[in-house]
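Here the complex is missing one protein chain, while the rest keep their positions.
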Amino acid sequence: MKTLSTLALASALGISALGALPAQAEDIQLLNASYDPTRELYQDYNQLFSQWYEEQTGDTVTVEQSHGGSGGQSRSVIDGLPADVVTLALGYDIDAIADRTGKIPEDWQSKLPHNSAPYTSTIVFLVRKGNPKNIQDWDDLTKDDVEVITPNPKTSGGARWNFLAGWIYILKQELGDLSKLDDPQYADEVESAQAAAQQYVSELYQHVPVLDSGARGATNTFVQRGLGDVLLAWENEAFLATQELGQDQFDIVVPSVSILTEPPVTVVEGNVENKGEGAEKAANAYLEHLYSPEAQKLIAANYYRPINPEAADPEDVARFPDLELHTVNEIFGGWRKAQETYFNDGGVFDKIYQP
Amino acid sequence: MNTQATKIQRRPAPTEASPWVRYLLSALALVIIGLFLILPLVSVLAEAFREGWQAYISAITDRYTRHAILLTLTTALICVPLNTVFGIAAAWCIARFQFPGRSLLTTLIDLPFSVSPVIAGLVFILIFGSQGWFGGWFTAHGFPIIFALPGIVLATMFVTLPFVARELIPLMQEQGSEQEEASIMLGAGPWKMFWTITLPRIKWGLLYGVILCNARAMGEFGAVSVVSGHIRGSTNTLPLHVEILYNEYQFSAAFAVATLLAGLAIVTLIVKSIVEWRQQRQWENATQ
Partner (left out) sequence: MSQRKSMLPGFGLSLGITVFTVSLLVLIPLLALVTRSAELSLGGIWDTLADRRVLAAFRVSFSTAFAAAFLNIFMGLVVAWVLVRYPLPFKRFWDSLIDLPFALPTAVAGIVLTTLYSPNGWLGQFFADLGIRVAFTPLGITIALIFIGLPFVVRTVEPILQDLDRQQEEASTSLGASRWQTFRRVLLPPLIPAILTGFSLAFARGLGEYGSVIFIAGNMPMKSEIVPLLIVTKLEQYNYPGATVIALASLVVAFVMLLVINGLQHWTRKRTGRG
């Protein structure tokens, strides 16, 4: 059976150029478990991919979507959600699946280019039109009369990026040069900078009136319910909100420093291998094709920063502002460490709410 | 309704409050009903049609909406008959027999009413999730429970378990068992007794329980949300679909789908009123 479908695949690849489809064309169903703000992106991409894959192989692929807070989605896969690919907000949520189920190999992040992140984004501010509270940078968020909307870092990936982005800003303010972080000679200075950052985030969360469980809920609260003065948002989410929900209602404010978010993707091998070789091939192709020029173009059109900007529409690329971006690996020594220090039970985030 | 109104008119004056109190209280009651019950209903409609008929039609005929409707109907179609059989069986043994542990059994049947639906979802994950007791076995044998139809059905059955039984137990206790005993003594078989004596006497109460059970089965959110996995076009029930649309900035579409559920609620209320009316008439006839 398996060899048959491989043969079919091979022959399909060979003869599809002639327009003759093999009789053994498969109907493949894949499930993509993703995080909140990628709904529109994958709606478009699934169409693009299905069409392309059918042209290539004759197999029809239908991709089903499941969306939610990144941490919650990861938990669902651990509990048995039969996702074939996961496209989550941050690496730790995929690490968690790998650790707890073994369905994903430990070295998953090296399987695809750019740390398995086919697109990046960053964290920016979305404010009400005209920026009435005059919010320009991270330190404006803790001004007395400012209300900040951000989701719950325990369940939302975007919220964890928000938290860390603010943290980086304070480190940068305090240290001036972030390379001091790795230099033992500045250990004292670094320690006081870290303390200042913790002080800052605990003040920041005093200004948060609602903690939604996912980024989408937070955007809804800000945009639709009219709550808060500033939304800490994925850049793509902020663009989407301004473009689709009211050009004249919101402005995007780009802070001086932010974090380079790298939402990774990987195949859940332990799930897809039960579906046969055809599905496995399709799942791998689904993620690899995200790096293709067509997909990169689509990614930019959906407000994510493409890995390969040359492939994208220059107009789309021009929308992305230039700002100083740092990665989690550079500042926090990777996601596992960051998760443990800041977001696990008893971590820094929990301490914020302990008086 | 009429009997009620004429009764009131026949009342002697001394127990009537002054007209002012009456008007005030009536107005207050209508304000409460209006504010808490009618306004929400109206606003579902208003929000649903905010973008016009066309948007409404396309929202409720969307592929994913149709699938959600299908899944919700399937779930109700499995849960409601099963819970009906359970409710009749439970009412029969509890109302007609004395046995040790009877009141414990009654309490256990009632329990789902006061347990948070979230807990209902959680317990099935503890049992059937991949990390749970039997989850690995079921998944390995190609029969996943959680994040699939069986999980949704189990969670729904849990929350709707008491509806039919709770309606029937007091009814059958009140009716007593003389007629059934008589039919057995006259030589009727158990099924004949059930179809000719028991069922006709409980049919309105049964229908009442079934309607409420159905409304809850179609509308359950918390328990199903925990076990569903939110796969569009696969494990997304109508109430979950409302939430998903709401989270996709498709507010009008979310409310459009919500009108379907609100419509279900209204139909439930209408059928319920009719059943109540028939039940009351049956009872009045029986007592005359």
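For the reader, a short list of remarks on this structure follows.
Per-chain numbering from 1; labels A and B assigned in written order.
By definition in this document, a contact is a pair of C-beta atoms (placed from the backbone, for glycine too) under 8 Å apart; a residue touches a chain by one contact, two chains touch by 3 or more.
These numbers were taken from a predicted model, which means no experiment stands behind them.
When the full complex is taken into account, the listed residue touching the unshown chain is A:78, out of A:78, A:126, A:231 or A:338. Considering the full assembly, A:211 is the residue among A:211, A:298 or A:328 that touches the omitted chain. Listed for chain A, the residues touching the missing chain in the whole complex are 69, 71-72, 75, 78, 96, 100, 152, 154-155, 208-213, 221, 224-227, 345, 350, 353-355. Seen across the whole complex, the unshown chain contacts chain B at 1, 4-5, 8-9, 11-12, 14-15, 17-18, 21-22, 25-26, 28-30, 32-33, 35-41, 43-44, 47, 85-86, 88-90, 92-94, 96-100, 105, 107-120, 122-127, 131-133, 154, 157-158, 161, 170, 173-174, 177, 180-181, 184-185, 190, 193-194, 212, 215, 218-222, 225-226, 238-240, 242-243, 246, 254-255, 258, 261-262, 264-266, 268-270, 272-273.
Everything below uses one rule, namely that only the chains that are shown with their structure count from here on.
Put simply, the C-alpha centre of chain A and that of chain B have 40 angstrom between them. Only residues 125, 128-132, 135, 139, 144, 146-147, 229-234, 244, 246-249, 251 of chain B touch chain A when the two sit together in their complex. By the touch criterion stated above, chain A contacts chain B in their complex at residues 31, 36, 39-40, 64-68, 76, 78-82, 100-101, 214, 216-217, 219-220, 223-224, 244-245.
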